[in-house]
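A single protein chain has been removed from this complex, and every other one stays in its place.
Each chain gets a letter, A and B, in the order it is written, and its residues are counted from 1.
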Amino acid sequence: MTRAGRVVPVLLALTLPLWLASPYFLHVVIMAGIFGILALSLNLLLGYTGQLSLGHAAFFGIGAYTSALLTLRLEWSFWLALPGAVAASGLAGWLIGRLALKLRGAYFVLVTISFAGVIALVSVNWMDVTNGPLGLPGVPAPALGPWSLRAKSVYYYLVLVAVLLAYLVCRRLVASRIGRAFVALRENEALAESVGVDVTHYLVLAAVVSAAMAGMAGSLYAHYTRFVSPEVFLFSYTVTMVIMVVAGGKGTLAGPLVGALIFTALPEALRAVTSWQWQMLAYGVLLVLLVFFLPRGIVPALAAWRARNAP
Amino acid sequence: MNGLVLGGTYALLGIGLTLIFGLMNVVNFAHGEFYTLGAYAAFATLGLAGTHFVAAVLAAIACGVALGAVCELTLLRPLRAESIDTTMLVMIGVWITMQNGELLLWGGVAKSIPHPFPTAPLVLGPVSIAPLRVFVLVLAAGLIVASYLLIHKTQLGMAMRATFQDRDTAALMGVRIGRIHTATFAFGSGLAAAAGALLGPVFLVYPSMGDLAALKAFSVVILGGLGNLPGATLGGLLLGVAEELGAGYVSSGYRDAVGFVIIILVLLLRPAGLFAKQERIG
Partner (left out) sequence: MATRWIVLVALVLAAIATTPGPAQSQAPIKIGVIEPLSGPVAASGNYVRMGAEIARDWLNARGGVNGRKIDLVIEDNKSDPKEAASAAEKLIVRDRVPAIMGAWGSSMTLAAMPKLEEYGVPMVVETSSAASITKRGNPWIFRISPPSEMEALGLEQYVDKLGVKRADFLAVNTDWGRGAISAFGDMLKRRGAVVGAAEFMDQAATDMNAQLTKIKGTGGDTLFLTTAVEQITLVMKQAQEQRLARKIITTGGSSSPTQLVKQAGAAAEGSYHIVFFMPWFPEAMPDGKLARMFVDEWSKRGHPFEGLTEGFRGHDGIATLAEAIRVAGKDEPKAIRDALWKVSLVGVNGPIKFEKDGPAGKESGQSKPSIFVVQIKDGKVALPW
């Protein structure tokens, strides 16, 4: 990428609340940021190790619930609850990674779906802790000393820092020896093992990092919407993440972020241009068309197009 | 007994999905929508036009086969060279499109399909079961047997088995892979539609009914092992019965957890599926 290509988006992101006057658009951008972290985290598993987790909403939900419960029940500050949520989700990721050690492909998918299913049922039925289907309203907004970070423009920067952090973690990981091990694992596991890559170790590592990132997104979500209910485990959230990663371009660093931005803005854009009857139908058709014309995702397609047009 | 009725239709769903999964390597998210399609087809024929129940099931199968074939030819065939995630994403798109299309077409109000059977239960010793459920069980069993015959006794079935075992060799032997894929997808969709038409009158018909069905179908496939037909059949029956019995002992809130826990346990203990001997079809 050119120098300007890097500087301009950073500049745009940093100044966004200054020129994006409408709080509604800011809301959409914040949601896109939270889903961007989720997409980055899913991409780590799907795009780099080639393992599809269809229970990713579970890690998101665990993060959201942990953070909400720590601040509501134990009255921890957000700044302690956030790492708490990251740790809890990371632990769940470690569990899944260990459990699914020997499983690949479709079987890994099923274990993650089932795990998410069980967790969701626990959230509904464990009334004493989770308040069941009633959910947990009144999750406090984070505060920094005497200042509340409740204002959208402030929360935006919080999310932006988190996105940046997630992005940098991914980039470091992917560029390191670990990242090369991930890819080796995806491309040819037997070969990777034969040259001494400890497959188990790396898979568990990927699962832990990915889950912890999803937990961070969950915590940010809980303190932003200030209400957590079992719907955070909805399968449709996982599906949305998959759409963002694959349509954006799996196995690329920018792809999930681009996907998150587009697929958070698209439903809202459809709200503006068409009546409710047609919104989801149009969403489905647009998705089919997108995959049909850009089967490898938006970012890889752009890269290929740029390579073709390069002087 | 009710577990068997449910299990029979789970098996139908599972067989279709396991074939598509095993043979085409497509994670078919839209599978549940073909189930919904079948149920609405049965509603249109049985409920509105007043045809015979068997005719309604046949009509549903025809709809499922036709739309399945269209789907394969227009969407999956051009994308066959792409990765499994790409085809999965396209099927997610089809899923969203079909479900909301149905919502637009039929409205969100659940429909009840009238059926000609008496509602009073048949009592056979300690068990009582509604005549409709007996009929559904018989039809489901018939369809499962028919699928076996198709896979094992026909040329198409042989070609399908050959493709599953080794696609390249099969292609060299003159099997036209493209056609086999179309046939498989259409066949699987037809079975899902049949399951929808069968369960429609037992339950109710509404646009989002396919979501739960798809989840069950995926569970069945994993229980039975990929591409394993007897496995899917047994897995379906097992899941149906286990859910029925499980709920008697566990708190009903955790009822659906039974299925999930079984899946996790099966995968940990026998990762290739409960009934897998070796990876082959049929």
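Observations on the structure shown:
The criterion applied here is as follows: contacts are C-beta pairs under 8 Å (C-beta built on N, C-alpha and C of every residue); 3 or more make two chains touch, one makes a residue touch a chain.
Everything numeric here is computed off the predicted structure, so don't read it as measured data.
Hidden chain, full complex: it touches shown chains A, B.
One chain of the complex is left out; on subunit B, the residues touching it are 2, 6, 100, 103, 107-110, 112, 119, 121, 128-130, 133, 199, 203-204, 206-209, 211-212, 243-248, 251-253, 255-256.
Taking the whole complex into account, subunit A touches the unshown chain at residues 1-2, 4-5, 8-9, 12, 19-25, 27-28, 31, 124-125, 127, 132-135, 137-138, 225-227, 229, 231, 234, 236, 268, 271-272, 275-277, 279-280, 302, 306, 309-310.
The rule is simple: only the chains that are shown with their structure count from here on.
Note on chain placement: the centre of subunit A and the centre of subunit B lie 31 Å apart, centres being C-alpha means. On subunit B, the positions that touch subunit A within their shared complex are 21, 27, 29, 75, 78-79, 82, 85-86, 88-90, 92-101, 103-104, 211, 215, 218-219, 222, 226, 251, 253-254, 256-257, 259-261, 263-264, 267-268, 271.
Taken in their complex, subunit A has these residues touching subunit B: 46, 52, 99-100, 102-103, 106-107, 109-111, 113-115, 117-118, 121, 124-125, 235, 239, 242-243, 246-247, 250, 277-278, 280-281, 283-285, 287-288, 290-292, 295-296.
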